[in-house]
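One chain of protein is taken out of this complex; the other chains stay put.
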Amino acid sequence: MNFRTDLAIESIQSNKETISINSDEHRYGDVTVSKVIIDNQEISDKLGKPLGKYVTVEMPTLTEYFRASDERIKIISDEIKDLIPKKGLAFVIGLGNLEITPDALGPKATNSILATRHISGEISKSLGLENLRPVSVLSPGVLGQTGIEAVELISSIVKDLKPSCVIVIDALASRSLSRLGCTVQISDSGISPGAGVGNKRPLINKDTLGVPVISIGTPTVVDASTLANDIFYEHSENFDDKKEISCPNAEAMIVTPREIDLLIKRASLLIGMSINCALQPNFSPDDLQSLVS
Amino acid sequence: MNFRTDLAIESIQSNKETISINSDEHRYGDVTVSKVIIDNQEISDKLGKPLGKYVTVEMPTLTEYFRASDERIKIISDEIKDLIPKKGLAFVIGLGNLEITPDALGPKATNSILATRHISGEISKSLGLENLRPVSVLSPGVLGQTGIEAVELISSIVKDLKPSCVIVIDALASRSLSRLGCTVQISDSGISPGAGVGNKRPLINKDTLGVPVISIGTPTVVDASTLANDIFYEHSENFDDKKEISCPNAEAMIVTPREIDLLIKRASLLIGMSINCALQPNFSPDDLQSLVS
Amino acid sequence: MNFRTDLAIESIQSNKETISINSDEHRYGDVTVSKVIIDNQEISDKLGKPLGKYVTVEMPTLTEYFRASDERIKIISDEIKDLIPKKGLAFVIGLGNLEITPDALGPKATNSILATRHISGEISKSLGLENLRPVSVLSPGVLGQTGIEAVELISSIVKDLKPSCVIVIDALASRSLSRLGCTVQISDSGISPGAGVGNKRPLINKDTLGVPVISIGTPTVVDASTLANDIFYEHSENFDDKKEISCPNAEAMIVTPREIDLLIKRASLLIGMSINCALQPNFSPDDLQSLVS
Partner (left out) sequence: MNFRTDLAIESIQSNKETISINSDEHRYGDVTVSKVIIDNQEISDKLGKPLGKYVTVEMPTLTEYFRASDERIKIISDEIKDLIPKKGLAFVIGLGNLEITPDALGPKATNSILATRHISGEISKSLGLENLRPVSVLSPGVLGQTGIEAVELISSIVKDLKPSCVIVIDALASRSLSRLGCTVQISDSGISPGAGVGNKRPLINKDTLGVPVISIGTPTVVDASTLANDIFYEHSENFDDKKEISCPNAEAMIVTPREIDLLIKRASLLIGMSINCALQPNFSPDDLQSLVS
């Protein structure tokens, strides 16, 4: 039985008895970075995760202030740098619904991304910004608001914009309460938008867009029914009759921290600044922050 | 074992084997109104609910559009009218934190309340508003933002304002997912602000303020640990070893509908308009809505 | 001397001594609808307005509540209907910056547009929505946020989406304080996004997109320097030395109503609902409002 999770690390954990997969772990102070590669279709199917590299950054909590020079920004931006092409236009996309707090991570994070594609030639010289990498940014909204699948919209734009890579930011669902706001997953496997709030949409990946797709997200919710099953199984482990339990209305319900607004605010800033630092290595985090705000 | 709930009707339900209490029920189309009176200290203690009248309005869902003339507004405003004095200044207070979505019901509802205390004499005549009841409105914020307990702040103002009654709006916690956004509780028993998000504060009631206090709220969250216990017990009912289960991090976690922002928006409008209609019987719902917005 | 205005009716008024152009006027209660056609390149150049039809709806004020059944919605939606093709996908675009209040008209109005392109076949039947016209909706953001010109973005999407028409909503600049929030302009001449806040961008019109473009907007600001010149000329009309006066810092300054937030909220609702009614003639305004909110 696979519980609902957008985190590869949790899929692997809950299948550890049948699947063996190497994880490369590093610790930086109180931050842990673990990397796995899913390179085998059979394992991919069992885990319910597409082929690709998955980097998981775990930290004590996001629920505190951080500065542009925060070590966590450096760690995450280094991991992003490893996965993206070094040159060319980067197209950063914030998925999700700005009007639904737990789903607003993507749109809010794009507010912190420095768009630079339009700053060129004489203007960039006059601003002392000659070494900026070109970046374009979009929050495409969600199907219910636009009537257009995100992948459809992005695909049309990518054809003309011809970026060297697409970076997608989205809210994720986790299986575990303790991960909410404490874990960042970076992957080159593509993304299924809306997964974080339970509406699976067509994949956004290298196959559908034709350019490398790097996804970045943090879990903001646990499915109420995932939580219910987890709790039930944990507390009834001596009993034989393990069955999937159903929880009325749970489909439409999520578990979040009470301070979900604060979590979204901080996580979107952390992810936005980490992407800026990865894309603009010629500028310091402080300079990038002052250019954005 | 009493689970966490701010709804008297749920406390009574979960104690039905040991406590007998009469409930007076009426149906209006798909809306049910039930009334109980807790008039006995022993029962009050067992239920964990203060003495007083509790009116519970249950409807299919709030998750749809409603007009000023909606039948639900009429039903709720009639129940409010029954509990408040007919004359004199009404002081409407929206408890909770505007910055935390599931706790923002009170502040958002006060945005829909028509403040009228300052409209008097010649001005009210010239506006055709001579028959307005005087109303004042406040969102006192939460202790962490202000450093002042809500009851302390309200008490200072009540001493000088001398209202005939205080009407308090607050987000509630329910035990049941199916009640979120579908139940409105109206009571004359007073209120413990912050209960809806787990931070119990000093009571706001007739004893602490010296005037009648009517409270109105709708459940916006279920405690993650309440849900966990409920699910566990429901699914392990054949077993002897019923014990309270603990759920790591669950203290800080809540269960809400995915569309919590929408629920808050609609519930605050429903409650705000219902209070306006109860306080201004000389004006039609449509007129009141046009005066507010 | 042509002052800065996005309203054809004002350009014509300030050139009335040299240009003669017929205006067709109708009154509906306190609402006036006037229509002009600029069909001559010489006149177009003198007025600084592209060729096309311009419909101007003038009403006493927006600063009051209106219902879905408001007469103004009917009047404006009828004028929109006259300009758009009767069938096929309509693509509605809200230009402007959601984060800058006087420029947020477009993005806010799109929040009221009913997106329907994704509701089809069995789903639309089960919802009783078989007669919905397909509509898709986008707020492309502004160049400084995205690094992509709005016309570039829209053009890429139009190529794949193949709509029968594009409807563009944008905030406008007026020459006159008395027009702010009281005038709606509808045109088939295309639009230059950002004009309302002083940043001219490439045109969005039938030539650049390949499909009919209908634009709808309301003035939300007057340029501080336009106001300054207007006032100066009005009050010094006996004197010979009429010269353009300069006003330090005025470039970056705008004149708006104190209650600009309220104006934007109401105007975006009026325009959004008028577009819905024009696009979905099989549904009543009340039904459309309940589908949107």
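Letters A, B and C mark the chains as written, and numbering starts fresh at 1 in each.
In this section, contacts are C-beta pairs under 8 Å (C-beta built on N, C-alpha and C of every residue); 3 or more make two chains touch, one makes a residue touch a chain.
Model, not experiment: these values are computed from the prediction.
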Option touching the unshown chain, where B:143, B:211 or B:262 are the choices: B:143
Of B:19, B:51 or B:153, the one touching the omitted chain in the full complex: B:153
Where the unshown chain meets chain C, residue by residue: 99-103, 177-178, 180, 197-198, 221-222, 224, 227-228, 231-232, 235-236, 239, 245, 247-250, 252-262
Chain B, residues in touch with the chain not shown (by the definition above): 99, 110-111, 115-119, 134-141, 143-149, 152-153, 155-157, 159-161
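Simple rule for what comes next: only the chains that are shown with their structure count from here on.
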Longest centre-to-centre distance from chain B, chain (CA-based): C
Intercentroid distance (Cα basis), chain B paired with chain A, Å: 37
Intercentroid distance (Cα basis), chain C paired with chain B, Å: 42
For chain A, residues that touch 2 or more chains besides their own: 99
